[in-house]
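Here's the structure, in structure tokens; my notes come after.
Showing chain A:
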Amino acid sequence: MAQAAPAGAPAPVLALEEVTKSFGSVRALRGVSLALHAGEAHALAGENGAGKSTLIKTLAGVHRPDSGTVLLDGAPVTFHGPADARAAGIAVIYQEPTLFADLSVAENIFMGRQPLRALRRVDHTAVRDATAALLRRLGVDLDPERPARGLSIADQQIVEIAKALSFDARVLVMDEPTAALTGTETDRLFAVVEALRKEGAAVLFVSHRLTEIFRLCRSVTTLRDGALVASEPLAGLTEDDLVRRMVGRDLDALYAKRDTRTGETALEVRRLTREGVFHDVSFEVRRGEIVALAGLVGAGRSEVVQAVFGVDRADAGEVLVRGAALRRGSPTAAMDAGLALVPEDRRQQGLVMELSIERNIALTGLHTLGRGGLVRRAAERARAGDWAARLRLRFDRLSDAAGVLSGGNQQKVVLAKWLATEPEVLIVDEPTRGIDVGTKAEVHRLLSELAAEGLAVLMVSSDLPEVLGMADRVLVMHEGRLVAELPRAEATEESVLAAATGRTGAVRRTEAAALDGEGTP
Partner candidate 1 sequence: MRQAGGKDDAPVREAGGEAARGEVAAGRRRTYAELLRWDTALGVLLVAVLLAGAGGTEGFAETTNLSAALNDTAEIALIALPMTLLVVAGQVDLSVASMLGLSSALAGSLWDAGWAFELIVPVCLLVGLAGGLLNGWLVTRVGLPALAVTIGTLTLYRGLASVVLGNKAVADFPETYAQWASYTKTVPGTFVPYPIALFAVLAVGAAVVLHRTRYGRAMFAIGAQEQAAWFAGVRVNRIKLVLFALTGLTAAFAGIVHTLRYGSARADNGIGLELVVIASVLLGGVDFNGGKGTLGGAVAGVLLIGVLNNLLTLNDVSNEIQVVVTGVLLIVSVLTPRVIAVAGERRQRRTAAT
Partner candidate 2 sequence: ALTLALAGCSGTTKDDAKDDAGSAKEGARNAKADPDAPLKEGLKLAFLPKQINNPYEKIVDEAGIEAAGEYGGQAKEVGPSDAKASSQVSYINTLVQQRQDAILIAANDPNAVCGPLKQAMKRDIKVVAYDSDTHKDCRQLFINQASSEDIGRSLIQHTAKQLGHKGEIAILSATQNATNQNAWIEFMKDELEKPAYEDMKLVKTAYGDDDDQKSFQETQGLLKAYPKLKAVISPTTVGIAAAARYIGGSSYKGKVVLNGLGTPNQMRKYVKNGTVEQFSLWDPEKLGYLASYAAASLSSGQITGREGERFTAGELGERTVGKDGEVILGPPTVFDAKNIDDFDF
């Protein structure tokens, strides 16, 4: 396969040559080569499980290649650990944020590289100030001294970005940094990355949002099943070309939302409040309807759906499913009533990483898999196998730990686990985070079909095209309050963004607000 090095360019800053890497019987990388040049942004594309993260971890010194070489400035190097790669000026944003939950944001960013003062003591003030400056540059409002515990996935991602930007990297590697971000944050990130690139940094960028690839990068390497498909300039390629390279075939329309007739109210939320987090949130979702909950990062969307499902306890208000009030603070009660929640954080909330794929999928429906508390293994396996096939899960064995799956495939397991409960109301929080284009279409088709069959869907998503494409109705949150409700016809990028940023003048006052009046006895 041809290397697409720009003619006349100097030796690449960082390159891989013929690298292979296996995990057990899974061959994640098979003879892959890649070259990153100073001042150039390069994209890495591929389906879920194609080997992108593995490649990145090889560059970062996390994995040692089984064979093949890593070249730094044209000379072969061996990284014995992430520390070596860092020392060589490689900054990495990993797909899954890995923060020190108990430490402050500032410490997280400067851990191991804190500025020092006399006697080699850590200069805490300098750490804080430098962090504040960084966060300002990224345009986020985070207290450098708050602990990382409790940050939403998006905020965690932002801290990771700040961490990577905080040192003068020669190579900046980003594994799906935007998966949890909304457009606003993505724009800021791109501006900063662009500046770095202009200063001469080499950039490697992974994303399943193809538009972002075209916006940021000049060339692209595509992987399929761990093997190199092509490494070429982006100029002249279309999104469809890229998809074809990734998937190996053509894809149909991306968003397959079917129009359906909505039925009676399935889920009703009345004046739900969790003090300090969200206030007076009221809305309803009907059978057959997909309702999107939009807003900026940190608007409180995830908090609302978690309270609805009962994993967090609301301070006031009630949740009704088919007219019956749910017991507060009990996910079990919610599940019994037919609710399902695909949570936002798959590593902490969605999956038990150490358990096998089949047990993860079975976890939500153990009582249906046997009698008298017993679990029939065959039933368990069948259920898992079924859903794995429906969601095109890539795995080695169903008895493998969920933790060894690629990010996108983990997300599919979470989806499978909840869809398998055959809920009547499905709440999904960032359902397609990290899922590749092909499967995303699949998921959307699935949601749409299920809605057509009478399922009520409440969807939190930061992916605006997804919101606009899928939702029958869009609810918009701003700073913990529901500020707008837009029917499909009125929902446009502008109207949603305007409401999400608090410019309420532009938005029709919501029905939900009107509902408040009658909701109060």
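Inclusion criterion for the candidates: all candidates are chains of the complex that A comes from, given by their letters.
One rule holds for everything that comes next: a contact is a pair of C-beta atoms (placed from the backbone, for glycine too) under 8 Å apart; a residue touches a chain by one contact, two chains touch by 3 or more; residues count from 1.
Source: prediction; values computed, not measured.
**Student:** Here chain A stands alone, and the other chains of its complex are listed as 1 or 2; which of them touches it?
**Tutor:** By the stated definition of touch, the match is candidate 1.
**Student:** Can you check the complex and tell me which residues of chain A touch candidate 1?
**Tutor:** Residues 20, 22, 24-27, 30, 49, 64, 66-67, 225-227, 311, 331-332, 334-335, 341, 343, 348-355, 359, 362-364, 366-367, 369-370, 373-375, 385, 388-389, 392-399, 417 of chain A touch candidate 1 in their complex.
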